[in-house]
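Working notes, beginning with the structure itself.
Here the complex is missing one protein chain, while the rest keep their positions.
Right, chain A next:
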Amino acid sequence: MGYRDYLIKRGLSTIPMFLGLSVLIFTLARVIPGRPARLALGPRATDEAVQQLREQMGLNDPIWQQYIEYMRGLLQGDLGQSLISGRNVATDLLEYFPATFELTTLAMLIAIVVGVPLGVIAGQHKDKWPDNASRLFSFFNVSLPPFWAGILLQLFIAFQLGWLPATGRIGDVSPVPVETTGLLLVDSTLAANSAAFISAAQHLILPAITLSLAPVADIARMTRSSFIEEYDKDYVEGLRTHGIPNRLIAYKYVLRKSFASTLTIIGLDYGFLLGSAFVVEIVFSWPGMASYGVEAILQKDINAMVGVTLVVGAAFLIVNFVVDILYGFFDPRVWHEGESE
């Protein structure tokens, strides 16, 4: 099997996963014994009003019929009406998604840039103090509730020291960056608007660091263990006897071969990062999809929440698809031996 066949096969396997996911989310949101229409309208609504909303939301139809209707809409970019905004959920998501995407992507980049070297250093000094320190650091990171870590950063960095803004996505800047991609860093760069870029970057730092804490730890631990496994091999000893500097051996040869397992954990962590975004966006009043999702839950806006969950699930599937593609690139054994899946 060639690399291309592997890509196609892997790509196709995403489709049933997405369908399964849509059935799951749809079912969970409708079958669970709640009373969405009643909850949405509040305790004082009349029975007629509740009945009317149920009718309007299609909640009186059999569940499979509701699902088919929903998927038909989905294919046309229609996710149903949001009860909060009164607009189509797809329109809302398009507006809020870029903010979340910008935040989570930057957080993941921070996690990789910090986590990988940390893992390599720990691996090079196995069971010595740098390894123990990195281990302890990782334990601390994964044990921190993200919302609390965010609040502590706000208290110290924003309120106490006044270095960075505590909330929001951009300050009062003029001119306001023109929206093209919705990613403020990209938009302000395209418009050569340095004031907007700096303001957006300053607002991004604290929430991105907060989100990156747990993935940093995971990536460091994973890099460490795969690094150690690789570092023990004979060829490393060979390189060393040839007088190649340790740093070069570590980063150029060993890391490259052990990076594949780090990639897998990156894919997994991206999902957890999207989860943490739900609390972190609230802490930093970040106008993203997760804030929108939380509002949707509190207001019992089922269509909006189903839309948000689907996007999160789809993003997770896509990230893991990309990870597997890269994995195949770093470690061709997964498709060479013809044993994918």
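The rule we apply is simple: contacts are C-beta pairs under 8 Å (C-beta built on N, C-alpha and C of every residue); 3 or more make two chains touch, one makes a residue touch a chain; residues count from 1.
Simple rule for what comes next: contacts and distances are computed from a predicted model.
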item: From "Phenylalanine--tRNA ligase beta subunit", "Molybdate/tungstate import ATP-binding protein WtpC", "D-ala-D-ala transporter subunit" or "TrkH family potassium uptake protein", the hidden chain's UniProt protein name; value: "D-ala-D-ala transporter subunit"
item: Touching residue (missing chain; options A:G11, A:G77 or A:P145); value: A:P145
item: Absent-chain contact - pick from A:Y3, A:F272 or A:F330; value: A:F272
item: Residue touching the undisplayed chain, where the options are A:A107, A:L263 or A:V312; value: A:V312
item: For chain A, the residues touching the chain missing from this view; value: 17, 20-21, 23-25, 28-30, 32-34, 36, 39, 136, 139-140, 142-148, 151-152, 154-155, 159-160, 271-272, 274-276, 278-279, 282-283, 293-294, 296-298, 300-302, 305-306, 308-309, 312-313, 316-317, 324, 334, 340-341
